[in-house]
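Partial complex: the chains shown occupy the same locations as in the complete assembly.
Naming follows writing order (A and B), and every chain is counted from residue 1.
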Amino acid sequence: MIAVLKNGTSQKQIDSLINWIESQGLSVHLSAGEYQTIVGLIGDTTKIDEDLLRSLDIVETVKRISEPFKSANRKFHPDNTVVKVEDTSVGGNIFAVMAGPCSVESRQQVVEIAKAVKAAGATMLRGGAFKPRTSPYDFQGLKAEGIEYLLEAKKVTGLPIVTEIMNAAHLPMFEEVDVIQVGARNMQNFELLKELGRTKKPILLKRGLSSTIKEWLMSAEYIMAGGNENIILCERGIRSFDSQYTRNVLDLSAIPVLHELTHLPVIVDPSHATGASRLVKPMAMAAAACGADGLMIEVHNNPKAALCDGPQSLTPEQFADVMGAVKPLILK
Amino acid sequence: MIAVLKNGTSQKQIDSLINWIESQGLSVHLSAGEYQTIVGLIGDTTKIDEDLLRSLDIVETVKRISEPFKSANRKFHPDNTVVKVEDTSVGGNIFAVMAGPCSVESRQQVVEIAKAVKAAGATMLRGGAFKPRTSPYDFQGLKAEGIEYLLEAKKVTGLPIVTEIMNAAHLPMFEEVDVIQVGARNMQNFELLKELGRTKKPILLKRGLSSTIKEWLMSAEYIMAGGNENIILCERGIRSFDSQYTRNVLDLSAIPVLHELTHLPVIVDPSHATGASRLVKPMAMAAAACGADGLMIEVHNNPKAALCDGPQSLTPEQFADVMGAVKPLILK
C-alpha cells in the first residue's frame, strides 16, 4: 500500500505517520521526491482501513498494491477450492449445472422439471421459493412451501437443491437446502453474509448488478471471515448503459480474472444475464469455453401454458440441446 | 401498458390474451397494423406483472406507459408529503439539514458535534452506529452503544436523530430513533423494507449505487405498501465509469424529476456522493438551488486528530460556512 503525502508535510507529521504505521505491525519505505513524498507500507496490509489512511490530513492519495482480500486470495491458497455438495461438487473435475424454474410453482411442476433436467445432465436442481421482486405487487414466491417441493423433487431425483435466501431469519427453513443462494441485490447485505459465515452450508454468491470484482470478493471474504469457506461465485451480468437487447451485460472476462485472483469456483448464469432464452445457448457455450466451473440455467416445463414460459426460460428440450452443445467445450 | 404481439399470432391466441387481460379488471384496445398487432391495456395496470406478460409466447415486447408505482405517485397524491420528525419536518416549509459524524465514536464526540451543528443551523443529528463496510476487517460501528450516545446528544441539544439500520432484527434498538436510514446497499433488501413498512417511523431511503429512479420509487413503494408513508428519499450519487476525482456522480437532475413523479420529499447527501470535503459546499449549493428539500452532511469535530478527519467530513467551522452559503439559495 502506498500513501502519497501532500506538499508541505512537515518532518514531524511524517514521523508521526511512520509511528502509526509501525504500530499496525507494518514497516515503512519512504521515498521523498521533488514533487511528492511517497510512503510505502510493507507487510500484511489486508487489515489496514484504506479510508482511514486516506483521511489523514497529510495524505493526498492512497493506492493499494496488494489485494484487500485474504481468505479468498489465491496467493495464500493456491489450490482450487472444491465445494462438495452431496455426491457432486463445484470447482473440481465436475462441470456443475444447476437447472430449474425461476419460481417454484407447484409440487408437480418442480418434480417434472427435476426429472427432465437430470435426464439432460444437470447436476443440481435450482428453483426460487423466496423471490426478490422489484415491485411489492409482483408474486413473491411460495416460500416454505416452495422449499418443501424442492426437497420432494430431490427425493425423487437425487439432485441436490439450490435456492435463494433473502433474510437471515429464514435460515431455519433452509436446514435441508444443499446450496444457499445469495442474490445480486443482497450481495452487500453484510448482515446476511455474516450469518451465512456462521453456517457450514455451501453458499452461491451472485455478483451485484454494479459490483466490481473486488467488492464481490470482499463479500465472499465476509462469509469466509466467519469460518465458512464453501463459496461458489456466480457471474450473472452487470448493469450497463445499453439494455435494449439484453437485460444486462454478461461479463465473461471476469471468469479468467477470478481464476487468477481467487481459488473459489465460478459459475455463470446466462439466463438472468441476457433475459432472453434464445441467447442462453451461445452464452452458455462461451462461458464453458472460457473456463467457467459450471452454469445456472432457467428451465421451465410447460411452454404451452403461455403464462409460465418466462422469456429467459428454456424448455427441457431446449435445455437438453444446450447441454449437448456445451459438453464438448468443457475444459475440465 | 402496451403489448406488441409477434407476427403470426392467431386470432384464437389474441382472444385468449384479451380474456386474460379482462380477467385482471382491465379493458383492451386492439390495433392491428401491417407489421404488428398492438394490444393496449386500459385501466389500473400498477399490479400487472410486466415480466409475466412479456413471457407470453405471443408477445414480442411490453412497454409500460404509466408508472408501476402507486402510493408514491404524485398523480394519485398531488400534495407534497410532509414527514414530521419531532418538532421539525422534511418536505414542508423547513429546509432539513441532517448533520453529524459518519461514525459515532464516543459520547463526547457526538455531543460536541451535535452542539456545533445545531448552532450552525442543522435541524437533525445524523451519526452511524451500525456501519456497512466493504471489508469485514474494517470498523463496523459502536452499534447499540452508538445509538445510546446519539440519544444523549439529542437530550442535550433537542435535535432529532437519524441513524442507519442494516438488519430488521435490530429494530428494537431503534425504538427511540427518530428517523431510520436505509443505506444505498440495502435499497433493494426487500425483507428489510417490508419490516420497515410495518413501523410508523420516518424512513430515510438512500438511492442504490446503480438504481434507476423507477427502482428507487418501487423500493419506497415496498415500505408504503406496508402502511408506512413517512418516507424521505436521499440522492447520494450513482456509480459511473469515472471515479478518479469523485467517488460517485451526484445526480441532481433526479431532484426535479422526483418532484414531478412523487409527492415524497427528496434530500441530497453531497458528502458521500463526492467523497471529498472541499466539494461539499458547491454541491450543497447546487442541491438547494435545484429544489432539494434538505441536505445530509458529514461533520466531524476534531480536524486536528488526523485519524478522524475523514476525507469527506467537514469541520464544524466549514459546516457553518456551507450553511451560510446555502441559506440564500433555499427555494422554500
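Methods note: a contact is a pair of C-beta atoms (placed from the backbone, for glycine too) under 8 Å apart; a residue touches a chain by one contact, two chains touch by 3 or more.
This one's a predicted model, so the numbers in the text were calculated from it and none came from an experiment.
Peer 1: Counting all identical protein chains, and not just the 2 shown, how many does the complete complex contain?
Peer 2: Total copy number for the complex in this file: 4.
Here, only the chains that are shown with their structure count from here on.
Peer 1: Would you kindly tell me how far, in whole Å, the mean C-alpha position of subunit B lies from that of subunit A?
Peer 2: That pair's centroid distance is 26 Å.
Peer 1: Can you check the complex and tell me which residues of subunit B touch subunit A?
Peer 2: For this pair, the touching residues of subunit B are 16, 20, 46-47, 49, 51-52, 54-58, 68-69, 132-139, 166-169, 185-186, 188-191, 194, 209-210, 215, 218, 221-222, 225, 239, 303, 306-311, 313.
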